[in-house]
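The excerpt is restricted to a subset of chains, each kept in its original location.
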Amino acid sequence: MSSPPPEAPSPEDIGSRYARIRGDTLTLAAPLCAQDAQVQSMAQASPTKWHLAHVTWFFETFVLERFEHPFAPFDPRYRVLFNSYYQGVGAMHPRHQRGLITHPTWEDVLRYRSAVDARMQALLHACPDRDGLAGLVTLGLHHEQQHQELVLTDIQHVLSFSPGHPPYAAPGPRAAHGAGPLRWFGYAGGLIECGHDPARDGTFCFDNETPRHRTYCAPFEIASRPASCAEYLAFIEDGGYQRAELWLSLGWEWLCDGARRAPLYWQNQDGAWTHHTLYGTVTLDPHAPVCHLSYFEADAYARWAGARLPTEFEWEHAARSLRAGTGAHLGGQGIFHPLAAPDDDDQPAQMFGDVWEWTQSSYAAYPGYRPLPGAVGEYNGKFMCNQYVLRGGSCATPAGHIRASYRNFFAPDAQWQFCGVRLARDAAPALTAPT
Amino acid sequence: MSSPPPEAPSPEDIGSRYARIRGDTLTLAAPLCAQDAQVQSMAQASPTKWHLAHVTWFFETFVLERFEHPFAPFDPRYRVLFNSYYQGVGAMHPRHQRGLITHPTWEDVLRYRSAVDARMQALLHACPDRDGLAGLVTLGLHHEQQHQELVLTDIQHVLSFSPGHPPYAAPGPRAAHGAGPLRWFGYAGGLIECGHDPARDGTFCFDNETPRHRTYCAPFEIASRPASCAEYLAFIEDGGYQRAELWLSLGWEWLCDGARRAPLYWQNQDGAWTHHTLYGTVTLDPHAPVCHLSYFEADAYARWAGARLPTEFEWEHAARSLRAGTGAHLGGQGIFHPLAAPDDDDQPAQMFGDVWEWTQSSYAAYPGYRPLPGAVGEYNGKFMCNQYVLRGGSCATPAGHIRASYRNFFAPDAQWQFCGVRLARDAAPALTAPT
Amino acid sequence: MSSPPPEAPSPEDIGSRYARIRGDTLTLAAPLCAQDAQVQSMAQASPTKWHLAHVTWFFETFVLERFEHPFAPFDPRYRVLFNSYYQGVGAMHPRHQRGLITHPTWEDVLRYRSAVDARMQALLHACPDRDGLAGLVTLGLHHEQQHQELVLTDIQHVLSFSPGHPPYAAPGPRAAHGAGPLRWFGYAGGLIECGHDPARDGTFCFDNETPRHRTYCAPFEIASRPASCAEYLAFIEDGGYQRAELWLSLGWEWLCDGARRAPLYWQNQDGAWTHHTLYGTVTLDPHAPVCHLSYFEADAYARWAGARLPTEFEWEHAARSLRAGTGAHLGGQGIFHPLAAPDDDDQPAQMFGDVWEWTQSSYAAYPGYRPLPGAVGEYNGKFMCNQYVLRGGSCATPAGHIRASYRNFFAPDAQWQFCGVRLARDAAPALTAPT
């Protein structure tokens, strides 16, 4: 991957980028009625309305409040209401009660967005990059894009509680081809570098991707594509959900407590499998990557398959050597579910897009990691406990938002994201070329 | 109370009554946006949307399905979705997930109401009273009126989770007068009759009000009005919420677990008390009846006051001897909160209306009680455990829906209804006149 | 039941009564090792060691502390440790952590008993009845007897968690006869008197049995004996645990949550029923009264049988007219499980003893009820909420501790006491003699 030229934001650039990305969020919310946008289906997921307000709050609190003079809040109550988890900003509305906020209404929140957008544009034209303004705006836009993905995964969860699982969107395309046989690509490993170096790379990254640092990888192999639904079905049919020896101890407890027998959203009626997707309830595409797996399921599947999950460093190492080409991302094509992997390539397919890939790596600070100064330092660092890293983005990740060093993270029981599994395995030291 | 003439429903009568009461429900919902109508603030309360659908389901399931030929359901999925608790009808949507049903939408539910209303009117004109049709429709309309009260109490609870506690309605009138000093009315008691006798009374009642039966009451006295906010404040200021000896054991646990210091919706800011009402947040009217008390609070207050709660039989006995005159009810005057009691009367004031009055009586079957046949028999009987009887209706009870024998019931920790307390005490046998 | 002569405690009498009843407690504990006596199997049950200390604490706190001069506590820490629920006495050790008190040890507690016993005897000889001493000692001895029953029911629960359910005692006798067919005894009812009048009766009772008062009962019938295991098995085999229409709503939830299919301690292995008793695991005696029923089960069984539970007033009325003769009680015969009812009688059998009989009456204050003054007033009154009355005592109730007016009470889901069910039903007014 050649190094792109350093990002050089001009007043126009950042203003139009702001307008485009903020507009994308509204486009995503367009199919929803105010009722869909209101409710909260579990503590970990938020209402669409709350998402749209919170990302606006981010700009108001971290940009306008600092750079706009004189500053007056749109509504002082919003400071608490739409604060997600920033202790440095003050009090926050209880997370599990976000769905109970009927006032401000959907319309109020849209007005809040418009007002903040107007003020942001004025600010960006007046003082394009004073004292880190551009950096904070860029952070806010990447933050907005993260919530675009959450809008989709959270509304999918909401709609799964209505009878018949109403669709968010019209069915998108299915891949014309099937998934080919699983192959393995080998890597020599050694002392490699991981993480993002903003100074060298000149592009944005989150603080948790830094600093770029050395790590050692033994030779390894990585699968040519994520595991498919057909492959995962073989695991189920081989008693995968009944065999304790395949599971982590916490995973087995989780499985027993929930009487789980299949991934989230899967339903078996008279032997036929369907699943709830953003297209509504559809039959399973055996060729498409399996998704909505917890870490526990991904780990058990890998053990059953005689393989393992990659480390996040193996994954990043493999991803950095890719020549272009990625899978499905969010961005206009009407694709809201992973597609079957192409098979004709001489490199791993779908490393980016389609499904987030669980790694075996606990989410932890890189050596020398420093959070951002101030309250935005709470963005990433304080969550580095009992979560696992996912890599590569999904069909719901905005195109252009993902990169090789990007670290997503969720608790090991989280299933409602587009999370899949790509197998890895140890390689004999000699193996350095694709098998 | 003189016996009214027996109800004699004609096709027109019941049809217009149906239209009027069904219309009242829509009127109540009119101030709400679809988002307000969507959410569920706790398992015991339901979304307005669900209420409006459920009462419609009642007519569809218990009337249309039986009397309409051929019958086809409006939507077969509604049978499960809007079944509250009738095991005899089949499966039901989990109660605590009623707020997650975004589809059918608010508009769908309004269409459902219109469709069922049209079919009901057709049916009522075609076969006015075949095989108990009128009886079931009457039951359905009283059921609808019960849910009218719940629409109000549940939306008040919902709105209490939005910042500033937005109002449901414009502030209603306050009483021109203050509450007078508490006086006592004495009753000789003896072997009295309680309950409703449909054959004799000729009017509707729920099955739990039957059969009319004899019971014995020792001489007792009953307070001239419900306890006022000022009186309840004296209890608070006397350490009422800190003195274990005033509370039932379960009540003390409940108080400690919730760190409670005042009734639901009360807030003390710098020494001044306000409370959240359907008018929004307002200052406390010291003359108005205290409401949003749990049974635990009503019981502790009575003990502190050197009195006790009345039994439901004492209450009914006193209520039956009233000459006309009741308190505030639901019905067009824009009153959505209890008003101060009038003082100029020679009988207990506000026995009906303003606040439900907790009695000390556990909700139980009357001697010889028989539930209605079929699934509607689940309406009342199966809840006769760990609940306490309330009497008299509230400002949110539709006018005409209440009567002396009417038994409402809630668990002893329920606060979100308009529940208050009227004191009672034992009397020396000679006391038979007001003191 | 003829009125016994008034109790006239002399110094000797009360001293020997004290010695005998305190000794009975030790006899009951004798079969247990210190480990059995240590553990707590659920929050509602207490360790034997704690029981033995608590009843001693009762005498130390309510008698010695008041009457002994100068008074010094055996160990000041015991005041908190062995206080059950008397807020008026001060702090208390958390109830669910009683089993974690390994120090004081079993031996310490036995020493505590000896020391308090010696001081009590000295006090009783010195000042036989000053200022209510005798009354408090009598209360303490009845308290001790209540805990004797709890020692048995709680240790049965403890032993049910050890493999093979080790016996507490060698198997006791089984009745030589089977239970005869169920018959009905009719009562005219009317305005009856219930409760205990200490002044008139001259004997001890708990405050919750007072005052004696009038109540009205319609004519009723009561079964000739408690329901037998065979009869309850017919309910099970008729799908009793699968038919929602037979259950109270809370009962059905309780049943579903616990996946219950039979009474506590029952086990079905390959079609054969055994149950865990104080004799260890034994085969079910189909003739013996069914026991370890919750209120929910008793109520559902009665509904299935086309009958109902008696009220506590019906029960007491029937019990007062008995000529002598009761069932099995605690007291030397080595009987620790209910026996089959005798059949040859012209009055209801086993009204006293064998199994406590659930009534449909919520545990509530009698009209005019006043708790005892001081902290002992917390003995009964504060529990009058969400509990149901049981009558008649069981095989684990000390002989002489029970009476017609005695009111036991438990929450409707409690099963670990010896609780059974005697059916009742409404009678035509004419029915006043056994059918």
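Which chain is which? They are A, B and C, in the order written, and residues in each are numbered from 1.
Just so we're on the same page, a contact is a pair of C-beta atoms (placed from the backbone, for glycine too) under 8 Å apart; a residue touches a chain by one contact, two chains touch by 3 or more.
Just so it is clear, the structure is predicted and the values come from calculations on it, not from any experiment.
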Please report the number of identical subunits in the complete assembly described by this file, where 3 are shown. 4
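In this section, only the chains that are shown with their structure count from here on.
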Taking the touch definition from the header, please name the shape of the chain graph: line, ring, star, complete or other. line
Determine, using the mean of C-alpha atoms as each chain's centre, which chain is farthest from chain B. A
Chain B to chain C, mean C-alpha position gap in Å, rounds to 38
Cα centroid separation between chain A and chain B, in whole Å? 48
For chain A and chain C, let me know how many angstrom lie between their CA-based centres, rounded off. 60
For chain B, give me the residues that contact two or more of the other chains. none
Show which residues of chain C lie in contact with chain B when the two form their complex. 85, 87-88, 191, 213-218, 244-245, 247-252, 295-296, 299, 308, 360-362, 364-365, 367-368, 378, 382-386, 412, 426
In the complex, chain A touches chain B at residues 33-39, 41, 49, 77, 80-81, 97, 99-106, 158-159, 161-164, 166
